[in-house]
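Please read through the structure below; I'll follow up with questions.
Every protein chain except one is present and positioned as in the full complex.
On to chain A.
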Amino acid sequence: MGDAANSASTEAERFAIGISFGNSCSSIARISPEGKAEVIANEEGDRQIPSILSYIEGEEYHGTQAKAQLVRNSGNTVAYFRDFVGKEFKSIDPTPCHQSAHPQQKDSTVAFTIRDTESETPNTVTVSEITTRHLQRLRRSASDYLGKDVNAAVVTIPTDFTDAQREALVASAKAAGIDVLQLIHEPVAAVMAYDARPEATVTDKLVVVADFGGTRSDVAVVACRGGMYTILATAHDYELGGASLDQIVIDHFAKEFMKKHKTDPRENARGLAKLKLECEATRKALSLSSNAQLSIESLVDGVDYGSTINRTRFELLAGKVFSQFTGLIQQVVKKAELDVLDIDEVIFSGGVSHTPKLATLTSNIFPEKTKILAPAASVTAVNPSELSARGAAFQASLIQEFEHEDIEQSIHPMVTVAPHLTKAIGVEFTSQTDSNFQPLLGAETALPARRIAQYFAPKEGGDVLVRVCEGARDIKVTKPEPKAKEDKPAQDEDDSDFDSEDEEEEEIREIVWKTENPVAELSVKGVKAGSKIEVMVHVNADLGLQIAVREVGAQNAVRGAVNGSA
């Protein structure tokens, strides 16, 4: 009856969730009736469901159960396949699949040869089919949890997904009975997950989203302007990820094992698989506690192995990899032609972001006012593994009621491509000694935009002049001592003690606004003492300006318009 009811209800009732579909893990989330994002646990109680499918005797295993099969049944276990969707065989990097079913070519797309039925002969299953099966399992988990038939979703994708990959993913989801309402970018989903919290307020900010996943890392700079998001720059590293850190733990324990037993567990395929699985768990445990254990039964030649590692040791060993992560962040800030001082927030997303050292290293790069949103640095941080799914769920709740046509029109380039301000617009304040620029609309604000702000008038009242100008940001460097060192070099791999000593000599860098291009001047006459002035600036898409200034409480406002240049 399930299918009949499905087809009948797609039109009538749409029930949408957010899906974060990752290479290593996937999660599903929805917005609860109270308006909070809620990540759904599957039947096994996992909120991060490994994107792995395994087959034994025709029976399908999914998630954690399938992951355990990587040791004994690696040939029939499909893992790390998200990035293969919609790609040509010759353009994929099969390295992550080294210890699971190997990708093969089938009509230029990617496929896996696995025994997914009870018969002995293996079948060739395309990656689209695998994706469909995976999404089907996710959908079933969500439906079971919610007691309603889930038939639509917003799915997150990396920023470098091509149109072909998008189409393939949508088609696979359709085959799994999921109507993809929209595909949204992972970094934006992460920002939105924070902005959708009930306690959050809308602010103008520049955010670096560092998404450190299991097999790859993506970093993006996102400009948040009045609740609208624009990606300014992205950087990807397809080899850096949790697996790189796992490798360090693996090598560490393998060396320790070799000292005792003279055999290298990494040379035995099953030994390596076991070691990999356990080391991943150990590495994750190290993010939470300062000590973690590892115990593997029958690692090689029937030898049981148990050991512990502490966090400091791990951080020392992984210093190089950590600097790769932080280097990626610095690289993307540079690519966006920004300075670390411009960044207001760094959002950590993805499983590896639990690692405390990454957060401390990153906070060393950025000035103190920059908020580092990682569990190790902030108590209010959201679980980084859940960010994408939460953001997707939030978007799903917003557009669930919309018609497909409506959504398509809204995400059409006609609507999404908008002019952005190249320079900040603000109000200049002049005192006896110097003039001071206060930005009202930041650079990279999508147009049309409108801002209203209130300022205190001079205490004594009287006539007031308001000058609306474009401003430029300068970085002022003050050197407290002549022997101060160069500031720029990235300080990643040195220990923190050295850093704090160094700080004394470091030069002080701060942001200074300079008035560059006055646009209009307005005057309000006869302002009462102690009152406030409200300034409204509206910028049209053609760069025309409408400005209105009035005394708060007064009826009459001084208005004026500047014609657009474009």
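Observations
Heads up, the rule we're going with is that contacts are C-beta pairs under 8 Å (C-beta built on N, C-alpha and C of every residue); 3 or more make two chains touch, one makes a residue touch a chain; residues count from 1.
Rule of thumb we're sticking to: contacts and distances are computed from a predicted model.
Matching "Protein transport protein SEC23", "Pc12g14810 protein", "Mitochondrial import inner membrane translocase subunit" or "NADH-ubiquinone oxidoreductase chain 4" against the UniProt entry of the left-out chain gives the name "Pc12g14810 protein". Considering the full assembly, A:Arg467 is the residue among A:Lys67, A:His354, A:Lys371 or A:Arg467 that touches the omitted chain.
The chain omitted from view is touched by exactly one of A:Ser108, A:Thr308, A:Thr380 or A:Gln409, namely A:Gln409.
The chain omitted from view is touched by exactly one of A:Gln105, A:Asn291 or A:Ser523, namely A:Ser523. Touching the omitted chain from chain A are residues 1, 4-5, 9, 13, 35, 147-148, 182, 184-185, 188-189, 192, 195-204, 222, 226-232, 391, 394-395, 397-399, 409-411, 413-423, 425, 429-432, 436, 438, 440, 444, 446-460, 462-467, 469-470, 517-523, 532-533, 538-539, 543, 545, 547, 558-560, 562-563, 565-566.
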